[in-house]
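Shown here: the complex without one of its protein chains, the others still in place.
We just call them A and B in the order they show up, numbering each chain from 1.
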Amino acid sequence: MSGRPLTIEKPWQRWLIRLGVFLAMAILCVPGVWVVLTAFRPNVEILARPPVWIPQDPTLNNFLGIFGLLPAQQQGLPVARYFLNSVVISLTSTAVAILLGMMGGYAFARYRFRGKGALFVSFMLSRTVPGVALSLPLFIVWSRIGLLDTSLGLIIVYLAINIPFTVWLTDGFFRQIPVDLSEAAQIDGCTRWQAFWKIEFPLARSGLASAAIFAFLTSWNEYALASQLTRTTASKTMPVGLMDFTAQFTVDWSGMSAMAVLIIIPALLLTFVVQKHLIAGLTFGGVK
Amino acid sequence: MAEIKLTKVVKRYGALGVVHGIDLSIAHNEFVVLVGPSGCGKSTTLRMIAGLEDISDGEIRIGNRVVNGLPPRDRNVSMVFQNYALYPHMNVRENLGFGLGIAKVPAPEIERRVNQAAEILGLQPYMDRLPANLSGGQRQRVAMGRAIVRDPDVFLFDEPLSNLDAKLRGQMRVEIKKLHQRVKTTVVYVTHDQVEAMTLADRIVIMRDGHIEQVGTPAEVFERPVNVFVAGFIGSPPMNLIDAVVTTEGLRPAARLADGVVVPLPAGVSVSEGQRITLGLRPDDITPQGHGMPGTGETLRLEREVALAEPLGTETILFTRLGDKEIQAKMLNPRVVTPGETLPFVVDLARLHVFDAADGRSLKA
Partner (left out) sequence: MTLFRSPRAVPYLLLTPALVVIAAVILVPLAVSLWSSFTAYNLTRPATLYSFVGLRNYARLLNNADFWWAFGRTLVFITVTLNLELVLGLGLALLVNQVTMGRKVLRTIMMFPMMFSPILVGFQFKYIFNDAVGLVNNALFDLGLITQPIPWLVDGTLAPLSIMAAEIWMSTSVFAILLLAGLLALPKEPIEAAKVDGCGPIQVFRHITLPFLMPFIFIAMTIRSLDVARAYDMVRIMTNGGPAGRTELLWTLMARVGYQNSQMGMANAMGYVSILTSILFTVYFYRKLVVARRYMGGVE
């Protein structure tokens, strides 16, 4: 599995490659780093000309500001509430999506049944519907049944968005686990239910974790649907809240950057935790 | 007491029949081997006994219970899988004790039985390892340990040695045999390897295309195969099968081969003049003069040119022609034979097998 570079002999070629990698990584990192830096800058520094590259006067005021904790500041935004909404909505929809998706994935991996192929493809296709296009009719339906601007409404929507991908991934994970193991457990005295929980589930756990992270991030980051289906602090999520900072012609860069950092942090943490599973999930969900 | 009785057992997948109504009785503590080419239904039969496949028709009894509708856990059987099916997330000790834990056996008792099994199989040094860190032979032992620890009525083996290399396979074969002598239990063992079948079995069940062709002790199926298929399947190197037509030589029936050689048929063969037959001749029964087992009865001498010699040490396999076939002959106490050399061969006529060319049935009484 380890490195197998096409033979590169000359040192200058090696340096060229290192330079290329460095540049690429810089391009990937700089925009995010810049936003993070901005989050800790006072407004004067953001608007300074000539620009101040390295923060001279790091401050937490931007964060305090968006939580309305600074006394003489423009009115505080309900960011704490947005954050809470985001957490509740993302976690709930993820947990349920994993449960339902796992059931579906198991069915696809372990059973033969009529209409299997067609069903699998329609799961996939349901995922292709663009968020905006889906938001239009959902807006109509949700407003009629009173789910508009509720956390529950958004949770259900994210559930539906996350299930197909979870099914796809878990199907792959379960197919990796030999049927023998479940059979051996049944011979050893388990019911099929016990065999699942004692053998197959523990073996699929890392896969399920990565599916969970995908689902969480999808919900956490989603904007197109949330922006139409939420109206007030009752259900607005962080990405929707981010737009609160833009007026027609003015943008509160420091506040937005602080908020952006709050959105990034969970994503970054999760990336570090699961990066390995993530790739494994993507590739064998698809290739096998 | 756990004898197994299969009555008209059928397995169908949709319209596709895999096992076509087989009958089989296995005695208490008997070691029975199901053998046959792949796709013959032997594994499916085993899995039906285990309860991993449902039974489309017929009846399976274990002990005096009909087990048709019972899930595997209620049949008190244990099984060793082809790929071992060890639980990858449990170490050897946990793998061995898993079934007992499920059965809510008290911990000290689990401990005792696991240790006992480990001792029988020499697994003590590996108890805390995960399956991934074991060699093929060790995994095989763990799989067997997991089976014996539960003290089941019936042991099922599904081609357990097919993933091992030749040398290890030989060793494990011996261990399985010893194990059976030590832990007396009914065993049903599936393999496609006739050597395994011959060496392990009390009785062999030879299957083909979902039917049982013959059931018998290793000696019976070797000495008296009921048809061409069994004759060709059992024995290594395989029996030479040569087409022939029945003729009369003197006053007794004989077989005329394609190359004009006339072979007198042994007594007790019921044939009629002109009948097309297949002669079966084991390599052991056609040997160069002075290089075979001393024959007990009538023999036939043939001068044959050797096309190729395959020295194996204690014996040499000689390739030559008889009838329209290339055949193999066995040379004991071998000397060097050069291709092209002509040798006098002796055929042990009493041990000749005769089959009907049309339906393959043995014509020997």
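To be clear about the criterion, a residue touches a chain if its C-beta (ideal position, glycine included) is under 8 Å from a C-beta of that chain, and two chains touch if they have at least 3 such contacts.
In this text the structure is predicted, and so the values were computed from the model without any measurement.
J.: Among B:E53, B:E94, B:E341 or B:D356, which residue is in contact with the omitted chain in the full complex?
T.: Touching the chain that is not displayed is residue B:E53.
J.: With the missing chain put back, one of A:L60, A:L136, A:L152 or A:A234 would touch it. Which one?
T.: The missing chain is touched by A:L136.
J.: Of A:V167, A:I199 or A:A212, which sits in contact with the chain we cannot see?
T.: The single option touching the absent chain is A:V167.
J.: Under the stated touch rule, tell me which residues of chain A contact the chain that is not displayed.
T.: Answer for chain A: residues 1-6, 8, 17-18, 20-21, 24-25, 27-32, 34-35, 38, 46-47, 50-51, 100-101, 103-104, 106-108, 110-113, 116, 119, 121, 123-141, 156-157, 159-161, 163-164, 167, 179, 182-183, 186, 192, 217, 220-224, 227-228, 239, 242-243, 246, 251, 253, 256-257, 260, 263-264, 267-268, 270-272, 275, 278-279, 282-283, 286-288 touch the chain left out.
One rule holds in what follows: only the chains that are shown with their structure count from here on.
J.: Would you tell me which residues of chain A are touching chain B in their complex?
T.: Residue list for chain A touching chain B: 178, 180-181, 183-192, 194, 198-199, 202-203.
J.: What residues on chain B touch chain A, complex-wise?
T.: Its residues touching chain A are 50-52, 71-73, 77-79, 81-83, 85-89, 98-99, 102-103, 146, 150, 156.
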